[in-house]
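And then chain A:
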Amino acid sequence: MTIVNFLIGIGIALFGFVLQTSIGGINRKIVGRMQKRHGPRWYQEFLDIFKLLSKRAVSHGWIFDFGVIMALGGIVGTAMFMPLTKDILAFTNNGVNYDNFFIFVYLLAVGMLGMAMSASGSGNPWASIGVMRALTTMLAYEVPFLIVVLTIINYSGQSSLTGIMEFQQMAGNNWFLIAMPLGGIVGFICLMGMLGKKPFETYIAPAEIASGPMVEYGGKQLGMLFILHEISVFIEVSLFVHLFLGGAANIFEFLIKYFAVYTLANLISNVNGRFKIDQVVTFFYKWPLLMAVTQAVIVIYFGWVI
Partner candidate 1 sequence: MTNSINNIEFVNELVAKTTKILKQEVIDNQQVAYEINTCDVHHLLSVLKTSGWKQLSYLSAVDWPEENKFEVVYILFNWEQPVYIQVRTKIDRENPVVDTITTVFPGAKYYEREAHEFFGIAFPGNPDYMKQLILEGWDDIPPLRKDFDPSAYSAKKFPSREYPQDYSVKDPENHTREKREARKVRGNALRTGGKKQ
Partner candidate 2 sequence: MKEMKLFLGPQHPGMHGNASVHMFVDGDIIKRSYLLPGMLHRGFEKQMERKLWVNNISLIPRVCVPEPDINEMSFATAAEKILKLEIPERAHWIRMIILEFARISAHLMAYGGLGGPTGNYTLMYHAHVDRNYILDIFEKITGARVYHQYIVIGGVRQDLPEGIEEDIHAFLNDLESRLVEYRDLGIDNASIIKRIKDTIMLPEEVVWELGVTGIGMRSAVGKEYDVRKVVPYARYDQVEFEVPTSNYSDARARLDIKIKEVQQSINIIRQCLEKMPEGPVRVKPGRGQSMRWTVPFGYAYAPIESSRGEFGYYMVSNGGTSPWRVGVRGASYPQGLLGIEKYLPGTRIDDAALWVDTMGICSPEIDR
């Protein structure tokens, strides 16, 4: 562990931010074309974020401000552990890679907690409803997702992301998306839930609860929240790429897979309406959970893998 590791980690977080922001902008353009219009410039998301940072901020007490910073710190800290490819990762020591899956699970919670704290600190009822919904949605998608990931960990015998990546690449690019089709589908549905894409966008829902947790944010805090959002999307999509799509041997492969996954999620999101919060929970606890358990049984007890 040297200072170089930290610098690489921050570099990865920064790279994730730039990557996701550009791809988000390109996706806005793609969606625009789908909706019979031109769409914004591809770098529009950068302009939005920097504009927000250039505005004056309104504070609602120190919990409100501190929560945002804590959330941003937590998310950046999480992103620092994320491997981009098999070789590019920040914290490695004599062949031991510190990129265990459970690091991400625990560190992501810091970000979420900070955001929940800050939004509740604003005192707006819409915000507290939004936070309540966000936590409920998280509870809903975490269970099937964790079952699938535990199956993968059980099957490959390790929980390091680079290890899982190598495991998939070794046997002639046998991706877990194909090897465990049910689990792959569940993984993608849960990814949609994590990203807050449309059938599960219940906690943002501008038309119902006025953009939920973000209702009281403006100016600098909202800018930080946007950065936080971009980096957390980067983490979630990268997790999916590494776990189900066989990771990446080089950076271009990673970019292509990343772009494909995010665009697909976005396109599906744009022709769907959103569920109510109770429908989200019942949805996740019905089919995805059943499919995840079936997949786990098939893999663990029968050992059948395509």
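Just so we're on the same page, contacts are C-beta pairs under 8 Å (C-beta built on N, C-alpha and C of every residue); 3 or more make two chains touch, one makes a residue touch a chain; residues count from 1.
A word on the picks: all candidates are chains of the complex that A comes from, given by their letters.
Note that the structure is a prediction, hence the values are computed from the model and not measured.
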| item | value |
| --- | --- |
| Which of 1 or 2 touches chain A - same complex, any copy | 2 |
| Chain A - residues contacting candidate 2, complex | 34-37, 125-126, 129, 198-199, 201-202, 205-210, 270-279 |
